[in-house]
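Have a look at the structure that comes next, please.
The complex is shown incomplete by one protein chain, all other protein chains being positioned as in the whole.
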Amino acid sequence: MTHGLTIALVLTALGIAGAQQPASPAQAPAPQPLPVKKPATDGKVWGALVYATNDAASLTGSTETAPADFADMQSRLGKVFPYQRFEIIGQHLQDVFREYESWVVPTKDLFLKVDSKGPANGGGMNLHLQFWRDQQVLVKTDTVLKADSPLFIGGPKWRQGRLVFVLILQKGR
Amino acid sequence: MKTPPEDHDLIRWLDGEMNPAERTRFAARMDADPALKAEAEAMQRISTDLRAHLPVEMPLPYADFFNSQIQVRIAQEEVLSHEPGHRTWLDWLRMPTLVAATAAVAIAGMIIWQQGAQGGSVVLSTYAPDPAVQARSFHSEEAGATVLMLDGLEDMPADKKFVTFRIKHTENDHEAATTTLYGLHDEPLLVVAKDARNQPRLLAATPRG
Partner (left out) sequence: MPASTAPDPGEVPDTDLVKRCQAGDTRAFDVLVNRYRNRVYAMTYHMIQNETEAWDLAQEAFIKAWRAMPGFKLDSSFYTWLYRIAHNVTYDWLRKKKIQGDGEFDDSRTEHKVAAGAEAVPHGFLAPDTALKNAELGKRINDAISKLSPEHRQVILLREIEGLQYEEIAATVPCSLGTVMSRLFYARKKLQELLKDTYENAA
């Protein structure tokens, strides 16, 4: 019953016309919406999808630029991945909600689900991350993310190089 | 104090535990006894409301962390339960998993210690559902970064055109279990919803009217 109602709401949200809502089993009035309040956040993360390559001709021509605190992106990524050019395809700065999932979506094709488990002892944030490609999860990980210590996720090969997902915890508030 | 048999009848009727003959007799009793009928209706209302407000399923918070923790604990228990001289046939069957689990836990432990010791971000555990994918993590002092390398992934098609966004903020709709991502002018760009198998689906949002 409740499961059916949940599905019906999702179908409605997906804009699927004619979604049938099951009849409520109780003779109760329709639920009133509860007052909206801003959900608590544990910080912000910056996520980016980066194309790493040695072949300048295969670059996409993206005009995205790295934020100030990752200005040395090229050199840092170059120390890990054997490429000379690193192009930001998409980026997204996102609040990390304390009690709900957060989505970091620099592109629709490779994105991250982030669940906060609260602050970590010794600084940083306890996170559960899922790296998704379309409707397939590539990896799930429990990670402590600290400011000044980006996470580089080496992703699938593409064109003449590789896609890398970068996740950085923003400093302070 | 023992519950009188009449009270048993009332709830047996309520819960459909009576045979047809008993049901007919009880219905006649209710018709003849308005107080009994009122009590039956009040109890029925309680039942209905309980079922309406106590769902059979509730969304588990941090669901994926829940799963990953179970996997970690299972792996740990596999290692701890490995005692010489107490093996059953099932242990022999599971030996490859045991060895892999032991190695995985030991290596993970080393990596966590290394990463933590260097003060950087730490990858505590990983799980790749596709057995062809290998996940390994390490800390790069030079890069000042922690790396999670995924090998064995299917290549992205070369002609792939990536759709990117300028997202300003997001909003969660808890009743509908969706997240809407809004652009720089507060226009809805994307809706993240979960399908029946809990897989996220990213859908273009319909513009506001």
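Should a chain be cited, it is by its letter among A and B, assigned in written order, with residues numbered from 1 in that chain.
Operating definition for what follows: contacts are C-beta pairs under 8 Å (C-beta built on N, C-alpha and C of every residue); 3 or more make two chains touch, one makes a residue touch a chain.
It should be emphasised that the depicted structure is a prediction, and the values quoted were computed from it without experimental measurement.
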### Query
Quick one: which of B:I46, B:A158 or B:L184 touches the chain that's been left out?
B:I46
### Task
Using the touch rule from the top, list residues of chain B that touch the missing partner.
1-3, 7-8, 10-12, 15, 17, 42-43, 45-47, 49-51, 53-63, 66-67, 69-71, 73-75, 77, 90, 93-94, 97, 129, 131, 196-198
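Here, only the chains that are shown with their structure count from here on.
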#### Entry: Approximate Å spacing (C-alpha centroids) for the pair chain A, chain B
19
### Summary
Residue positions on chain B within touch of chain A in the complex are 48-49, 51-53, 55-57, 61-62, 64-65, 67-68, 116, 119-130, 133, 135, 137, 140, 142-151, 153-156, 158, 160, 162-165, 167, 169-170, 172-179, 181, 190-196, 199-203, 206
### List of chain A residues in touch with chain B within their complex
1-3, 6-7, 9-10, 12-15, 24-28, 33, 39, 49, 60, 62, 64, 76-77, 79-80, 89-90, 92-95, 97, 99-103, 105-109, 111, 113, 115, 117, 122, 124, 128, 130-132, 135-146, 148-159, 163, 169
